[in-house]
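Note that one protein chain of the assembly has been removed; the remaining protein chains are unaltered in position.
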Amino acid sequence: MPISGHRSRSALVLAVAGTLAVSTACSGSSSGKKTDPSKPAAKAVAKQAVALGTAADSQGPDPAVPGAKAGGTVTVLQHSDFSHLDPARVWSSTNQTADLLLTRQLTSYQQVGNTTKLVGDLATDTGTTTDGKTFTYTLKDGLKYEDGSPITAQDVKYGIERTFQKELSGGPQYLQMWLTGKADPSTVYSGPWGGQDLPAIETPDAKTIVFHLASVHADFPFALAMQSYSPVPKDKDTKAAFDKHPFSSGPYKVDSHDVDKGMVLSRNPNWDPNSDPVRHAYPDQWKFEFGAQGVDINQRLMAANGADKTAMTFNVKVGADLAGQVDSNPDLKARLVNQVTPFSEFFNINTKRVTDVKVRQALVDAFPRQQVRQLFGGPVYGDFTHTIMSPVTNGYQNYDLYGVPDNGDPDKAKALLAQTSNPHPTIVFAYSDDATWQQAAVAVSQALGKAGFTVVTKPLSAKNYYDETQKVDNQFDVYWGGWGPDWPSASSVIPPVFDGRQITDGGGNNSLFDDPAVNAEIDRIQAMTDLSQQDTAWAALDKQIMRSAPIIPWVDGRQVSLYGPGLGGVHTGFIGTCYPLDVYVK
Amino acid sequence: MFGFIIRRGLGAALILFAVSAVTFFLFFALPSDPARLSCGKTCTPEILATIRHNLGVDRPLPDQYWQFLHGIVAGRHYGATWCAAPCLGYSFVNQQPVTATLADRFPATLSLAVGASVLILSIGVGLGVIAALRRGQKLDKRLTAVALVGSSMQVYFVGIVARYLLVDEADLLPQPGYTPITGDPGKWFGGMILPWLTLAVVTAATYVRFTRSSMIEAESQEYVRTARAQGLPPRAVHLRYAWRGAMTLVLTQFGLDLGVFLGSAVITETTFNIHGIAQLAVSSVTNLDLPMITGTVLVAAAFIVLCNAAVDLCYAFIDPRVRL
């Protein structure tokens, strides 16, 4: 998913100016000043492939978290309310995390210790296919909604049909495109509200569902695990109102939701833990509080007074301003999540404007990756990366094509520029106009200047940042971007970000990179029916793309968050946020 | 008197009308697409088209302004959403009528204003009177000096340093912030103490100076001199005559200051994370939420105009000569 949906940076700019809230979106901190930040991560995040689990793995219940017990109330402090809870509109990591508690999908990720597997959730397994185009699923017995009514195959189909409804915007488009074979699925099917049926999904009985894809997609079982593709019973579809109060198929249900202020979830008595291989529901209740600034949330979590003893946050990070304090206090350090997320951040080079590959390579060589990261909080903001794929993607291979130090190598860049027609090219660096980026622009301007570039810094209103930089005819040369895979395969990274045929306004390919050889290779890999073969091929393509230097890889982001001393089982999940499904009250 | 009220009220209404026109035309006549700006982060062509239609941006500008004014008086429709009067527009970023958001944020700003006013008036006027009574003495000089330094201080500096010392280091006060008084009065009070104190320190200083000089000025007035000549004891003169004269001036000034409070609260609210109306204006600028910006600017202007009119009316009540 594009990070735009996930990061709250844009909301900050001016407000942040005075509010000290800078840490909400940027920066994280605190792994220990002198230690290699990648080490604790290696322990916590499963780097091995996320394998497809067996039918036995899919049975449930989810293996118990050692030491966990049921009961109690968890308070969740969030900067803002969830923009969407209606699964059809859920794509950002924060919204997805909330829907983990309220929805179930055909498949889901099972995290046990350091091992993550994709298993059947509502379905008995991860699906059966012979050709990579037709997938068949069978629902488990005894699945129920919050009112005790059964979850049927027709409801799963209806839930997916709803994602076509143009009123329900905001969700991912993978299944819609794959089922219709169209880049704009609405040309074929416009959703169920008008009474139409989507023939690409068949439900021969209440327990069986068959998907007919337009082309081969071996990673289809992974895409199905997205929260967007949850079951919705037709007679409970409250349309627009569903967004604030979804009808639950998950372990909790919405008791009350006061928009922008708070929300209370209580146990769904009809959810059967024995049917669910991926969810624990240890706490009796979840209380959400919305609206506080990041700094204030962190202060509350540090103080942990009263009900805050069992408080946590899904996504508010510890900023550089508090990192030192947390770092020097063993009590706080003991209740800190500090893990690498699947979100990669990089700097796009506009390949339509900077056409000379040598100039692009010189930008990679000269870029002050270290200096900019320091402004965002240093090592705790993220781990430096040289690749496109993140370490939590299947098939990831580490390499460093350019071999420059993290603070840039102006001399190497200069030498490269000397081989081009213009050793002093002008580079427009565009950034979101907030306090931290303004400083970053100063660092970028100085570092690139040393290599001989003439740098123009261009602040963009934070609100417009994504619109402006995601325009096909934008007039900038280098601009920050980010991407998080929607499932642990490069097929949700490389095609949307580097396929030249997917260049559109607002799309994911913001370096406007269009290389026929790469495009052809993407097609070849996507037609493979063997997932591990695909993973190897993606890793090779990753390296091939980086030779053309369409982006300057920067960091794999970290989630660094505090939680109350009364909680256990807090860690990040495959979504990248603090994962609620293993949390328990001590 | 009645005629004066009518005239003054009409004048205030005309000024508000002018302010609304200037605000509206400046923001909406800019070479930008208000529909695009009004469209949220997840803007799709469909939403954009809907907003264009709802905003009626294809219509001529004066026509749009008329719609806007009509909405304020009688309410209007934004697509399927009914925006009840006084409708100040519809925020497509928040998906909410502007008036509703303003109403939601108003208690925070009001809490800030009320508490700060109490402190400012009691501290500022109290110390000012003391200084005037001890005119020329050591205490007066010290108070005057302190007041000068105080009035030269800035909320963004004092507030953050005080927050650092009193909240983060010494842990004497709770973290500043707004909690509705109806939700948890204790928390409401705790969160507002620091903002109130900061505003009081910075603003009360001005009132010390102002009260002091108003008292001194009042004492030189004829009726006070007459009272003194009649042999009334000095304390009685001070309290009965000079005080009353001075308070008229102080309250006039206070009325005018209260008027601009909404607009100038922006720094206090930003410094202390109070989600009031001024802070709403700042975040609307960040979000390029044009209807919300226009709404907050208009409400702040209305505040100024109303307070000025109120001051004039009070004045006219006290001093009939003004009503000419």
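Letters A and B mark the chains as written, and numbering starts fresh at 1 in each.
We take it that a residue touches a chain if its C-beta (ideal position, glycine included) is under 8 Å from a C-beta of that chain, and two chains touch if they have at least 3 such contacts.
The criterion applied here is as follows: contacts and distances are computed from a predicted model.
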Absent chain [UniProt protein name; select from "Cytochrome aa3 subunit 2", "Stage 0 sporulation protein A homolog", "ATP synthase subunit a" or "ABC transporter permease"]: "ABC transporter permease"
Among A:Thr238, A:Thr420, A:Gln439 or A:Gln502, residue touching the chain not depicted: A:Gln439
Which residue of A:Phe82, A:Tyr396 or A:Phe476 touches the chain not shown here: A:Phe476
Residue among B:Ile6, B:Ala49, B:Ala84 or B:Val161 that touches the chain left out of view: B:Val161
Listed residues A:Gln374, A:Ser489, A:Asn510 or A:Gln526, member touching the removed chain: A:Gln374
Touching residues (missing chain, whole complex) on subunit A: 13-14, 16-18, 20, 22, 29, 33-34, 295, 320-325, 368, 371, 374-375, 377-380, 407, 428, 433-435, 438-439, 441-443, 445-446, 456-459, 461, 474-476
Missing-partner contacts on subunit B, residue numbers: 11, 14-16, 18-19, 22-23, 26-27, 30-32, 120, 144, 148-149, 151-154, 156-157, 160-161, 163-164, 168, 199, 203, 206, 209-210, 212-214, 216-217, 253, 256-258, 260-264, 266-267, 270-271, 278, 281-282, 284-285, 293, 296-297, 300-301, 303-305, 308
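Convention: only the chains that are shown with their structure count from here on.
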Rounded Å distance, subunit A centre to subunit B centre (Cα mean): 43
Interfacial residue positions of subunit B with respect to subunit A in the complex: 41-44, 46-47, 156, 175, 177, 267, 270-271, 273, 275, 279, 282-283, 285-288
Partner subunit B, residues of subunit A touching it in the complex: 4-5, 10-15, 17-21, 166, 169-170, 291-293, 295-296, 299-300, 461-464, 466-467
